[in-house]
Structure formats: C-alpha cells, structure tokens
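Pasting a structure here, questions to come.
In this view, the complex is presented without one of its protein chains, the others remaining in place.
Let's look at subunit A:
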Amino acid sequence: MENRTDKNSYTILFAIGMVLVVGALLAFAASSLKPNIDENKRLEKQQNILYAMGVNENDDSSANFVSTTDAPELFKKYITKQLVIEGDKVTEDPEAYLIDVKKEQAKAKAGLERKLPLFVGEKDGKTFYIVPIYGKGLWDAIWAYVSIDENMVVQGAYFDHKGETPGLGANIKQRFFMDDFIGEHLLNESGVFKGIDVAKGNADPKNENKTDNEVDAIAGATITGNGVTAMIKADLKLYKPYIDNLKTN
C-alpha cells in the first residue's frame, strides 16, 4: 500500500516547502543579526590592536582583552594615528582599522596598489607601530597584529585563527607562544629584513636569544607555524620602507 508521504508529488512539494522555510529562516537570522555581528567584529579589532601594544588585562598565564565596553574609549586614547600607506603616499584615516587585509592582499596579487594600514600607538612615552598581517594555517585563515618599534623590534603580538586544531595549531593564540615574539628582532645584524622563523630545532626553548630571528615552534603544529613564519615574512616586510623613513626624518 502506498503511503501518502511516498508519492512523488508530495515529496517534491515537501522539498520545495522545506527549502523555502529553511531559506527564509536562515536569511532572516543572518540579516537581523548582522549589525550585532559586525559590531562585535569591530570591537574585536580594536581589542586586538590594543592587545598588541600591551593594553590588555593579562594575568599570570592567560591572554585577556580589555572589555568590549572600554575598548572604543581606550582605542581613542592610545591609538594616536591611523595611517594608510599606498606606495609613497601616506594618509590618515580614522577607519583604517576596518581595512580588510585579505582583500588588500588580493588587490596586490591582481597588480593593483595595496593599501597598508598602520596604527601608531603611544603608551608611557613609547611609540608603537602596529601592523595587521594575514596568512593561512593548516585548515583556514590565520592573522595577527604585531606591534614594533622604529628598529623593527617586536613589542607585542596577538595571533588568532579561524579553525586551527584545538590543542595544536590553535595554541598560536596562547600566551606561551605570543609572548615569545616580544623583543624578537625582525631585522638581522646588518639591518636587512629577515622576519621571524617559527623554528622547530632552534635549541632555545626559553627564547633567551632575541636576535636569532627565531621563536620556538609548537609541537604538532608544523604547518600552522610555517604559516605564521610566512605571513610575518611577507606582510611585515612591506612596512620596512615606511619605518626606515621615520628614522631618516
């Protein structure tokens, strides 16, 4: 005996109805929640930038941002200038922190001029230059905010990822990894840009040698580590001309 629900016509109608209902539901959820999600992402960027220049609420071992309610105010207070570098042209843009680094990388690939956002922070009389960088890890995107001084010595870094393996690659956003970058030199002794290698056999697990251009890798996270090395080399290098200019002026 054929059931009502076995008929082809019913099956097709059900499928159409299901698609309409689920589609409408998802579209409604996505569009009604979008303003909240965008706002969260905007605040997160401010928190990330502040974190990299040392404005955070770190305790002994874990990485903690300033609260989302304080972030906009602190961002205004500590970030004195937001610059956009396009070739030789440097302009100020109060919304530079919203520039999508991934899109700019795609532009550069297509042969167009790339906008390089740079945030200048002042804290306790010290100037920080905070650079957003973007690359890929094992599964998906990884990115970071790195703050450097005028000698391209790292002052702080915040790493994040979209979907690295928990316990392995995802550990790039742990203090033990991020803090290793503090004090590391991006240039070699003769002032040529060398980047920082996430190195497996560097025999310096306590990271005492800050001028070796190396930090200790995470066991089991080789490809994520290589991704970190690559994005530091590719993206931070682009800022060297600007930083060099600062010193000569």
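Everything that follows uses one rule, which is that a contact is a pair of C-beta atoms (placed from the backbone, for glycine too) under 8 Å apart; a residue touches a chain by one contact, two chains touch by 3 or more; residues count from 1.
Simple rule for what comes next: contacts and distances are computed from a predicted model.
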Expected UniProt protein name for the omitted chain (select from "Na(+)-translocating NADH-quinone reductase subunit D", "Aspartyl/glutamyl-tRNA(Asn/Gln) amidotransferase subunit C", "SH3b domain-containing protein" or "Carbon monoxide dehydrogenase large chain") would be "Na(+)-translocating NADH-quinone reductase subunit D"
Which residue among A:Leu74, A:Val153, A:Leu168 or A:Ile182 touches the omitted chain? A:Leu168
What residues on subunit A make contact with the chain left out of this view? 3, 5-6, 10-11, 14-15, 18, 22, 25-26, 29-30, 33, 36-37, 40, 44, 61-62, 139, 162-168, 170, 205-206, 219-220
